[in-house]
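Partial complex: the chains shown occupy the same locations as in the complete assembly.
Think of it as A and B in the order they're written, each chain with its own count starting at 1.
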Amino acid sequence: MTINKVTADTDTGAMLQQRFRETRRRTEWLCRHLETEDFVVQPVVDVSPPKWHLGHTTWFFETFVLMSHQPGYRLFHEDFSFVFNSYYEHAGKRVLRTDRGNLSRPTVAEVFRYRAYVDEGMEQLLSGQSLPTEVATLIELGIHHEEQHQELLAADIKYILGNNPLFPAIAVLSQSVEAKEEKPDGPEWISVPEGVYEIGFAGNGFCFDNELNRHKVYLGAYQLCNALVTNGEFLEFIAADGYGHFAHWLSDGWGWVKANNIQAPAYWHKVEGQWHYYTFNGLESVAPDAPLCHISFYEADAFARWRGRRLPTEAEWEAAAGKFNWGRRWEWTNSAYLPYPGFAAAPGAVGEYNGKFMINQMVLRGASDATPPGHSRPSYRNFYPPWMRLAFAGVRLAE
Amino acid sequence: MTINKVTADTDTGAMLQQRFRETRRRTEWLCRHLETEDFVVQPVVDVSPPKWHLGHTTWFFETFVLMSHQPGYRLFHEDFSFVFNSYYEHAGKRVLRTDRGNLSRPTVAEVFRYRAYVDEGMEQLLSGQSLPTEVATLIELGIHHEEQHQELLAADIKYILGNNPLFPAIAVLSQSVEAKEEKPDGPEWISVPEGVYEIGFAGNGFCFDNELNRHKVYLGAYQLCNALVTNGEFLEFIAADGYGHFAHWLSDGWGWVKANNIQAPAYWHKVEGQWHYYTFNGLESVAPDAPLCHISFYEADAFARWRGRRLPTEAEWEAAAGKFNWGRRWEWTNSAYLPYPGFAAAPGAVGEYNGKFMINQMVLRGASDATPPGHSRPSYRNFYPPWMRLAFAGVRLAE
């Protein structure tokens, strides 16, 4: 991947070292209350065991930084590249994704030793003089990669515990922000005039390759709501039997609803006639003023149609991103995840980072309660298949 | 669906009657050499038995035109709406798509009687005075609907016979144009300058709802090749082991290649070391100068990447459509099938025509050797999932 060249120059080695340490520390902090058993399981193929996230983010630094740029570095364990590779075909045969949850070994303790070992190697590299730009760029990428996994880790822990019949409460985020209510001052519609806008990353600092090539787009006039859709609004959709009427749904979405018998957002359960949901605090009553979360694109789209609105495109979102608050939910857009004009993947394994996923996925914009601090910007492009509900994703309406 | 209002006004009843007759006749002409058995089978879920196409296009006129607008009309058979509905949820329970090939009854002869019965009803309606615009509009839609099915019918017949171990030759199209070689005068690159272009249907005449709302798009400068990719060029990709190197492929495409052991376009077979393919003439040597056909989006995209080019977007294609010859292959674009600004489905069953498929599909532009005469225009949007190879689809490169 071609990350923004300016990045590595402005970050001095010391700043990079500081950010490396903080990022590595925060990953482990997210797991601070997990039991050993919680690190191991993989209830569905799209969830990875926490110990895998811990190992994989470490493997990234070992493989792409230490192995190539730290002379004399010795692998912690030669089988780990097999165990902790995710999808980098360049880097050799990988454990099938469905097999991750079958592996009791390496143990959690061993994975933490692996982290410490690689951290030590990285410290030596970062403490050295004159870090080449190319290496700094890779480390920068590794930090952002690990930040991405922090959000996935939070989502996967939630799935693991939220699908356990005992519904354990566990502090993952510093407070259970995900369910926090927030009365908007009154939703308002932001008008954006017709015109040519510029989209894509601008300025200094890091960005992923999929944000590069700032370019012009023509947008007709449109309106965006300044508030996210709330649970209360979605309860109205459920009450109106929104899940039962095909006319609100895309054809594939309707098939998905029927095949999976979907009746509410993920983690919602009806207990004695009242809707509850699993949060990191355990099972709670659904908070009507909290922003809706854990819905698929299909549900976001159906809800918008039922309300007589629509989802924004990613260009509409980005062009207006300075005019409203965002950051509590990733926001589904009606844009497919496709390359920007002039997009080209970098040669080698890091080139597999983003580009090869540009099919069969929809773009989400913004950030969420689980996004690490500093890991968001208006040009950031997140993406998921339209049926995925693991992410802390919600809805902002457009028209 | 909101078809272009102007349409019905300019088509007089007599013209509509003439077009109705020609369209109905052409559908049956495509089947003129089929054996009774060929009308019945459904080798894969995406193929429909020819007798189903014959019945379904008839059912469309019966249900949406005669039932609603011909007083005193009596259904040919009350179970047929159950048998021949495709995906119109509004119109009642339908036969599951996978079950179509299990139905030996109604017989082919009975389906032809059904066609004759409905045609008679339609003739009465069309011969009457003062056809209301609303009805003319529905008939117009029914004609275009049947034209679409003519192309599907040709593709499905090809699949049924091309996957039979006896590889029967059968004249479906007037000549087996699909394999016709055509030496381009020398491929040339057409340059299109940066700017704001208008996209979408313009002018009088019929169009589908998904083409409506002509709107502006901003395009950077780009180039399109005036020639389609040929079989010979694709043979080079195969010879270079293009199917064996993940780096050319989107991640989902690579998974598709592996899971299905894809080694060549659909209908290709290696016979004694030479590539052959099934055409309506039977099994033939692959013609190197004929345009490539029956490839998936994944293959089109991988080929383009291998060649250091890319697929055009649908806007790029349409903006330049006046500058090159097209019409032999539907051309895969790198645009997802999504609504144009301001798109809205019509109320009722005809509103299910296009909009609800706007997810998980890629757009194809142009037309093919199997497209009925007159059933194409620069704004026409065809669409398929990225793995589909039934269509007469090929590749035009961009950069």
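The rule we apply is simple: a contact is a pair of C-beta atoms (placed from the backbone, for glycine too) under 8 Å apart; a residue touches a chain by one contact, two chains touch by 3 or more.
Computed from a prediction, not measured in an experiment: that's the story for all the values here.
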| item | value |
| --- | --- |
| Where 2 copies are displayed, count of copies in the complete assembly | 4 |
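The criterion applied here is as follows: only the chains that are shown with their structure count from here on.
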| item | value |
| --- | --- |
| Interchain centroid distance [CA atoms averaged], chain A/chain B, Å | 37 |
| Of chain A, residues touching chain B in the complex | 87, 89-90, 196, 215-218, 220, 246-247, 249-254, 297-298, 301, 334-336, 338-339, 341-342, 356-360, 386 |
